[in-house]
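Of the protein chains in this complex, all but one are displayed in their positions.
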Amino acid sequence: MNIVVCLKQVPETAEAEVKLASDKKGIEMEGLPLQINEADNYALEQALLLTEEHDGDVTVVTLGPDSSDEVLRMSMAKGAAEAVRLAGPAFDRGDPVAIARALAAAVKDLEYDLVLTGCMSSDDGNTAVGMALAECLDLPHATYVTQMEMGDGEVTVGRELEGGLIEKLKMKMPCVLGIQTGINEPRYASIMGIAKASKREIAMKSASDLGLDEGSVGEEGSRTKLEELAYPPVGEGAEILEGTPAESSGKLAEVLREKGFV
Amino acid sequence: MDEILVLAEHREGELRDITFEMLSKARSLGKDAGKSVTALLLGAGVGDYAEALKSHADEVLVLDHGNLKAFNAAVYQQVLSEVLKSREPSLVMIGHTAFGVDLAPGLAVTLELPFASDCIDLAYEGDDLKATRQIYEGKVNATVSFADAPTVLVTFRPSACPVEDAEASAGKVTELDVAVPEEPAMRQFLEYVEAAVGEVDITKADVVVSIGRGLREEENLPMIEELAEALGGVVACSRPCVDAGWLPKDRQVGSSGKTVKPKLYLAIGISGQFQHLSGMKAADTIVAVNKDPKAPIFSEADYGIVGDLMKVVPALKEKIAELRA
Partner (left out) sequence: MAVSLKETYELLGCIQCGRCTAGCPVGFRTYLNVRKVVYEGLTETGPRDAKGRPEAWNCTTCSNCTDRCPKGVKPMELLIGLRSAAIEKGKAMPTVRDALESTFKHGNPWGRGRDKRMEWAEDLDVPVADEGEEAPLLYFYGCTPAYETRAQDVAKSLVRVFAAAGVPYKTLGTAESDCGNEIWRLGEQGLFELLVEGNTELFRSHGVETIVTSSPHCMNTFKNEYGDLGIEALHYSQFLKELLDEGKLELPTPVEKTVTYHDPCFLGKHNEIYDEPRDVLNAVPGVTFVEFDRSRERALCCEGGGGRMWVEAVEERGERIAEIRVNDAVALGADYLVTACPFCLLTLEDAVKTSGNEGKIEVVDLSELVAMAL
């Protein structure tokens, strides 16, 4: 069984303070470590586990700048056989549909029984590329997948709905699945392994390599446009209890007493 | 007249809150921009819901068909495509829910609709729709504009908009006549499996002490358990803590976990992603402890402490013990 995994590199922003770039179209990337998108990491692990069990290869595909090679190398260090990167300015600033269109052009020529993606990214948070990709490839799809059980030419998946309810579906393969975090325990890629993988080839694909009209991908191929970024209004609601930990928690304890919790 | 079309979402016999949230948003949008509001109700045996929707929309379109019993993105997409093609609403709203994220992207691709997902706000500037989305885990708001097109598609974030009171004037109900395909073999609904109920039911507790990624290590859990005990509450958490295996799934608060409405919700080391907020914002009193003064949780909280939870929690435990003594 061969599996294609679409993944991306994102800046780590959970810990860091995010600062807007001066043009308000992006954020300051300096000082932000880059990493594989969290849900994509689970998708990759799922593909590796499945191909280990059912024999086959994993091909990782990304669309992104040069730095994205790092996540491809990390994927190869973990066991991916091939890596493809859609590279070139034509792909820049695409909306989810334009990104999906580009990815589909690269994926359609690969051999696969399954296409896995993370269900969402931590940067743009579209929660859309994977399912749009399925449509571009004309494949059945399901997202928020937290359970998978392989059958003969089909897979039973559990989709996590609101409230933790699981929706069980039977899907014919090939299909596209958006993988939710927590479905497995992603492995580690050792630095030595990544160094070894850095000698392996990454297939670079430009828009013309893929037979794509440049106007159909990237910003030009997008039907939405990012106008401006801003900081969300914060702290409106909360009355901040100031002081040292002892002082602020003292104030909080008083509040809790007034309200009858203590 | 231009219309805004809202796809009603329901599950297991109930209309979901997101439906009314979207209708409320659509009505305020429509009022300003001179657009009518239409609710689209697809399903099997859902005719009754039209009553509930009527007072929130100018028109309710109902397609009650056996093949629509299970939510199947493949079937729904085909039906929606037909409806959109014939009606050409200027805006289509679908919930940014497990249901919506499975359905909307494909629809955007097939109908070539300008599409923005997970919108938290929408506004018309003249004829142009602008959407606000949150990116970088809620740390940045992005304004998005759409290409000129007869119809624009958005998915709308749950709990992003309050539900406005229904209007006295009732909308009309129209039965739709659209062919509904059978559930395709390539994707078949099997069943719903309820989440397992654990030993502690966090939805029944008056006091919930909830932890997030900020706790950093499972080893720090006992401190939280002690605090919860001191307040007579239970320990809950956000999704990353479940992914990390610190706490079982039944302790998870948020859109893919439990929704809680306790008297007191203490969010410790939780940044406040919307998925989490939607599961706890109805709590009577919300207190947040976080190192990052910009954490979105502070917008939802009534009281906040900006500080290191490793210092604040022990100090708070001590102060509570002092008050008790």
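Read from first to last, the chains carry the letters A and B; within each, the first residue is number 1.
To be clear about the criterion, a residue touches a chain if its C-beta (ideal position, glycine included) is under 8 Å from a C-beta of that chain, and two chains touch if they have at least 3 such contacts.
Keep in mind that this is a model prediction, so the values were computed, not measured.
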Sole residue of B:A123, B:A149, B:A195 or B:A244 that reaches the chain not shown, by the stated touch rule: B:A244
Sole residue of A:P33, A:G153 or A:P233 that reaches the chain not shown, by the stated touch rule: A:P33
Option from A:A102, A:L161, A:V176 or A:A189 whose C-beta touches the chain left out: A:A189
Residues in chain B touching the chain absent from view: 216-217, 219, 244-245, 308, 310-311
For chain A, the residues touching the chain missing from this view: 12, 15-17, 31, 33, 35, 77-79, 185-195
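The criterion applied here is as follows: only the chains that are shown with their structure count from here on.
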Whole-Å separation of chain centres (CA-atom averages), chain A against chain B: 20
Interfacial residue positions of chain A with respect to chain B in the complex: 11, 13-14, 17-18, 20, 27, 95-97, 100-101, 119, 122-132, 134-136, 140-144, 156, 158-172, 175, 178, 180-182, 222-241, 245-246, 248-250, 252-257, 259, 261-262
Footprint of chain A on chain B - complex, ascending: 11, 16, 71, 73-74, 96-99, 101-106, 108-110, 112-118, 130-131, 133-147, 149, 155, 158, 184-195, 207, 213, 231-232, 239-240, 242-243, 249-250, 252, 255-259, 263-264, 271, 285, 287-288, 292-296, 298-308, 311-312, 315-316, 318-320, 322-324
